[in-house]
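Take a look at the structure below.
With one protein chain held back, the other chains of the complex are shown just where they sit.
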Amino acid sequence: MDHLYDPDVQHWLDIAGIFVFAISGALLAVRKNFDVFGIATLAAATGLGGGLFRDVVIGAVPPAAFTDLGYFVTPLIAAVFVFFLHPHVERINKAVNVFDAAGLGLFCVTGTIKAHEYGLGLPASAALGLATAAGGGVLRDVLANEVPSLLRWDREIYAVPAVVGASAVALLIHLGELNPLTMTLAAALGFVLRLLALTYGWRAPRAWRRHSTAADEG
Amino acid sequence: MDHLYDPDVQHWLDIAGIFVFAISGALLAVRKNFDVFGIATLAAATGLGGGLFRDVVIGAVPPAAFTDLGYFVTPLIAAVFVFFLHPHVERINKAVNVFDAAGLGLFCVTGTIKAHEYGLGLPASAALGLATAAGGGVLRDVLANEVPSLLRWDREIYAVPAVVGASAVALLIHLGELNPLTMTLAAALGFVLRLLALTYGWRAPRAWRRHSTAADEG
Partner (left out) sequence: MDHLYDPDVQHWLDIAGIFVFAISGALLAVRKNFDVFGIATLAAATGLGGGLFRDVVIGAVPPAAFTDLGYFVTPLIAAVFVFFLHPHVERINKAVNVFDAAGLGLFCVTGTIKAHEYGLGLPASAALGLATAAGGGVLRDVLANEVPSLLRWDREIYAVPAVVGASAVALLIHLGELNPLTMTLAAALGFVLRLLALTYGWRAPRAWRRHSTAADEG
């Protein structure tokens, strides 16, 4: 997508991010009792949805998801993997969370950079970085007919690490300091914040006095 | 978007429409018990979703939602507003309905005009006017895992006022009579029809003999 890293390195990092996101989609499909095509569809939607949304919005069509065979095949491999090994994958759920956090850190960085390369301003680019990182998961939950976990207060925060990572990249671009090292640090920032949120159960507040002024309907 | 009004006036009207739609999204997020990021996300999706859909469909990318900082910040202000003041905002729900009706009237007009400026025929432009006015609310309800209130028979009609306003604009364009005055009248037509629907509880019929030939599953 961008060429600050060696293109080959960048490409493999993208593939890794797509793969771990696709795993989370395939696992939800198994939990929802979908058939093998449902598993593959949800894996593809989760792995590619965020980047697809970004590319359609910035006018980068056809999107990378449809022009790079590697991006395209990766979710199918994730689906096959989960299809045969899902009890083991479930057992290593913690590892999946770590990989998903890595995907978040990576995608909020590459999403922000690509949006800026297509001429968007820095705040809008950071917003698309967030959308790239979180969009696949939202699409996964909507297709599975669940409330997106991005929106639920009873899940560890996901948007904040992505916003922080994306904003860090926007700041680096503004300062003219974007290079492979600082980019990696921004991705690491999003990654570590997400891991900390998972480890310590960080949650975001609901509306001011929400808990005391009204009964829960959630 | 269009320049029939003074661009500044137009811009502030757009901002006002985005703000009131975003308020309705933020309020639903509070009712669904989402956290503060869920509130901001749903506010942004509701305020910007209709215009985003229109712009992607007509090829106006990147969409206005991502190129104008004002459009972008407005839903966040609405989210902060609801976060702190939601018991009061709920109490003034009637006022929100009035503002939402104003947003409907405005967006069905500006959506139709923008689609026509991008070369679409008049019926398709009117359809995109409807999509601009109603799209944000549909996205809001889908993300919140609810049946879109646009589709439900037990809610006051929403599509009709938007269709009437958008069709009036299409007719005005056809007659060569579109100007700030007639445009304002078309927006007022959508606005007043929606207010009347709310006041008198106007609902649309279900399928012919639906109520007598089958049990409700809705």
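Chains: A and B, in written order; residue numbering restarts at 1 for each.
Assume contacts are C-beta pairs under 8 Å (C-beta built on N, C-alpha and C of every residue); 3 or more make two chains touch, one makes a residue touch a chain.
Note that the structure is predicted; figures quoted are calculated from it, not measured.
Colleague: What does the interface between chain A and the hidden chain look like in terms of residue numbers?
Modeller: 29-39, 41-42, 52, 56, 59, 61-63, 66-67, 69, 72-73, 82-84, 86-87, 142-145
Colleague: If you put the missing chain back, which residues of chain B would it touch?
Modeller: For chain B, the residues touching the absent chain are 56-59, 115, 118-121, 123-124, 127-128, 138, 142, 145-148, 150-153, 157, 159-160, 203-210, 213, 216-218.
The rule is short, and it goes like this: only the chains that are shown with their structure count from here on.
Colleague: Can you compute the centre-to-centre distance for chain A and chain B, using the mean CA position of each chain? Integer Å is fine.
Modeller: Taking the average C-alpha coordinate of chain A and of chain B, the gap between them is 29 Å.
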